[in-house]
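Here the complex is missing one protein chain, while the rest keep their positions.
Right, subunit A next:
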Amino acid sequence: MSDLGELDRLASTDDLDTARKPSPARRVGVDPVKALMRRHHDLCERAVDPLEIAAGLEAHGLTDRAAARFRHRDVFSLAEEMYARVPRSGDQLPPSYDLLDVAQERGPWALLALLPGALCAATLVGQRLTEGRVRVTVVALGVLAVALGLRAALRRGPLRAPSGTGPNTGRAATWWLLAYALLGDGLLRTALEGGPDGAWPPAPVPVLALALAFAPATWCARLLAVRARRRLAASRGLEEFASSITPLLLGVVALFLCALGALLVLCGLVLGAYGGTGAYAGAGALGALLLIARLLTSHGFGQAPAVALATAAAAECTALSSVFAGRLPGCSFLATPVHVLADTWGADAVPLVVCALTALILLIHATRTLTRASAHAQPSGSP
């Protein structure tokens, strides 16, 4: 039995021995490092320094003892030789970024953008169809619904404010500006004539047009984001990017103004009875102001728009109150500027001047901030 086992053992060692002879295909050439580099071609190609090659080689199981076969003291010096020997053919451009992440980002925002306009229109229809106490209820509910709809629409999509920007101080000013667009012109007009005696007519056209224009505003912001990302991927320097993004920004604002103008005309035709070109221009300026403010906020510059909106609201408030303050004995000089303005261009000129000036200043600010590359970087917390 034992000799059988011995035989077996001999046979097996024979087996192991015959396999030990190296096969000719595995012969190492004159330049073993070159063969190694060929084997780890990708690693060498993409390595940015010798340590990266060393880490990669070790991850493939190469040890210092193995490096000795390549006549090197350790993996590090082997990696250095490999790094030095990688052929580098000039500066090849890295592959362009894929824009899928932007293009794929679809969702309910495109439909939600229509919500404020639809709710506002429904409120107006309800207001036309009802009478008395019911009308008051309908209008109150409508205002609430529009506010909630706007809030929901601003939660997502390209006009969303980045998370963690703190409390939005511009919100109250925005609502004041919209309320002025609805009621302010009428109040100012009656106040200049000595009123108000009872209710004065509201102006639903600019509010409806602005609510409807929320959808084009969202799409414009989307256009800006997509185009800016594309230019970002294509440009080689910050200056180049800034100079290419300025016309884009101005174009987007102009596009929105065209859409808003068309909506204003449409709403004026449907609802009838709206003021002259001054009123249209005032609503347009307000729309531009709101768009630019929102664009700035959504790109992380929340402070300047908040200040600008608050300033505009304060200016309109001052204009209104100065008319009433001018009625006090000895204070008539307070109302003079508004009187002069209203006599020259009409009462609609007050919001026009205020909003246009603010929008212009904010636009200049935006051409300096939104043209920065850092404004269009993906925030790290965003999905």
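Definition applied: a contact is a pair of C-beta atoms (placed from the backbone, for glycine too) under 8 Å apart; a residue touches a chain by one contact, two chains touch by 3 or more; residues count from 1.
By definition in this document, contacts and distances are computed from a predicted model.
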Name under which UniProt lists the unshown chain, selected from "SUF system FeS cluster assembly SufBD core domain-containing protein", "Metal ABC transporter permease", "D-inositol 3-phosphate glycosyltransferase" or "Aminomethyltransferase": "D-inositol 3-phosphate glycosyltransferase"
Options A:R46, A:R71, A:R151 or A:R171, residue touching the unrepresented chain: A:R46
Residue touching the undisplayed chain, where the options are A:G61, A:G272 or A:P329: A:G61
Contact partner of the left-out chain, one of A:F76, A:W175 or A:W200: A:F76
Interface residues of subunit A (partner: the chain not displayed): 8-9, 12-13, 15-16, 19-20, 46, 48-49, 51-52, 55-56, 58-61, 63-66, 74, 76, 88, 91-95, 97, 162, 164-166, 232-233, 235-238, 241, 300, 303, 372-381
